[in-house]
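Structure in structure tokens, see below.
Removed from the display is one protein chain of the complex; every other protein chain stays in position.
Our next item is chain A:
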Amino acid sequence: MTELLRINDLDVEFPTRHGVVKAARGVSLTVAPGEVLGLVGESGAGKSTIGNAIINLLERPGRVASGEIVFQGEDLRTYDEDRMRKVRGARIGMIFQDPQTSLNPLLTIGQQLVETIQKATTHRGQAATAHAVELLEAVGITEARARLNAYPHQFSGGMRQRVVIALALAGDPDLVIADEPTTALDVSIQAQILDLLKRLCRERALGVIIVTHDIGVIANIADRVAVMFRGEVVETGKVAQVLGAPRHTYTKSLIAAVPRADRRLERFTSVDYIEGSGASGAKIDVRSHWLGKGRRGDPNIRDVIELKDLNLEFVLQRAIRKKNRKVVRAVDNVSLTVQRGEVLGLVGESGSGKSTVARLIAGLYNPDSGLIRIEGTDVVSQPRSAGARKARRLVQMIFQDPYSSLNARMRVRDIVAEPIRFYRTTESEAETRRIVGDLLEHVGLGAAAATRYPHEFSGGQRQRISIARALASRPEILICDEPTSALDVSVQATILNLLKDLQEELGLTMLFITHDLPVIRQMADRIAVMRNGAICEVAPTDRLFAAPEHEYSRHLLDLMPRMDLLDPDAA
């Protein structure tokens, strides 16, 4: 049998109050044993819907309207709930995005594994436990027998995803559907997990459907790829062919929008195919505008941010006896300077302390020891002094999560106007409103957005609101903490272009924090690499990418998904 799964002309509908929304239209796919099919698309494209439809776990009120889902020669749509339950786990395994939330926090991983094994196979009691140990070893967890008694929170993110994979394999399925299995993980962990999935796929002749928004993941692991756009599969084919020589306009622009690590471009390529993703709105002339005036930077000071021997420890566990205490050195002797008008990239994996450094500069944490100077003013020794306050005002932050960083109960106008009102930098309320309107126009939202609430906007639009809010206090320094990692590639491109433009127009100094090397290559003038709270290497961007000095920088660069496939010449 060469065909494990065949989907024919599948339609999935979500009836809503405003009529029926079609999440998938006429989708046809096939998967063979031992093959990895990549299902790629941006959020809302309907790619997760396909996975859920196959195992009949669509969120209510979604339903399959028409089409066939033929698995091992039988149409799963004719199965009732009881038969379907025997398919799930035993014949089709599922892996979800976030390993933090996929495991029951109150049960040991052994309990969860054994339960699943007993449900899906004939193993019982001791045999089930032995099988659980085998599975954990197969997914690369050492000391598996001892680890059975551990709870999910005692594992790191990557280890947890391994446990999730072991659970998905517990019933020895023939098909595994992995829904964004590495999105929540660091690059180095991502590489390990993808290797693991690929190995398991080959060893066990599994069919694998990998759902992702990340072209890099597809390039790394998939044999064939299906590109989804607005519920339809617009293109299918071998990975090399689709990525190297895309035929459909959407695929072309999607691939063009992927930030490139191998060369530096003036601007990020945006996805033109999607209407409304480009910025609209009247730009203002920043030099003559309120925004350009009254900024307090002293041109004589070259080092706008100066960090010296900065240290910060977090207490993980308190105890009376010192040896029982657990602390983590979040920031370990960090010294760094950022010069006026420069974009400094801060790169590292999660837990490397890069966000903590940003928060220290913004004054959200106080260091245990060390010195922070902003515009030449010491902000640590006398954090409440007028000088320190003034310096702090010049620093603004843009956060990663566009959903939780805006107050849902405030109108956009009040969100953006808050810093203006707080610092009383305008003459009148009318002027404030005019400036808020200008700012919203400038970031590409349009002044009409002012009277609306954050929930009416998409992730990318919310990030524009955050940017307008940061600009409203007329900052010198903008700290961007992973500003686009929650966004689709096409939206990411427009936001990064906007930040780049603003930086140039206003001569802003920028600290740009990310785990995404291709993005930082395009954004930063210099890059600092962080690991375990310490800085490994600071180098100009081109030199770091061409000749990394520190071993860890080389390691990070090696882990970047290979993009050779994207070059038509190479393919």
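Going forward, contacts are C-beta pairs under 8 Å (C-beta built on N, C-alpha and C of every residue); 3 or more make two chains touch, one makes a residue touch a chain; residues count from 1.
Throughout what follows, contacts and distances are computed from a predicted model.
Looking at the choices "Na+/H+ antiporter subunit D", "Putative transport system permease protein", "Response regulator" or "TonB-dependent receptor", the name in the UniProt record of the chain not drawn here is "Putative transport system permease protein".
The chain not shown here is touched by just one of A:L167, A:I218 or A:A330, and that residue is A:L167.
Within the full complex, the residue among A:T30, A:T49, A:T116 or A:S490 touching the omitted chain is A:T116.
The chain omitted from view is touched by exactly one of A:L5, A:A23, A:A53 or A:M94, namely A:M94. Only one of the listed residues, A:H153, A:K293 or A:R543, touches the absent chain: A:H153. In the full complex, chain A makes contact with the omitted chain through residues 55, 57, 85-90, 93-94, 96, 98, 101-108, 115-116, 119-120, 151, 153-154, 164, 167-168, 170-171, 316-320, 326.
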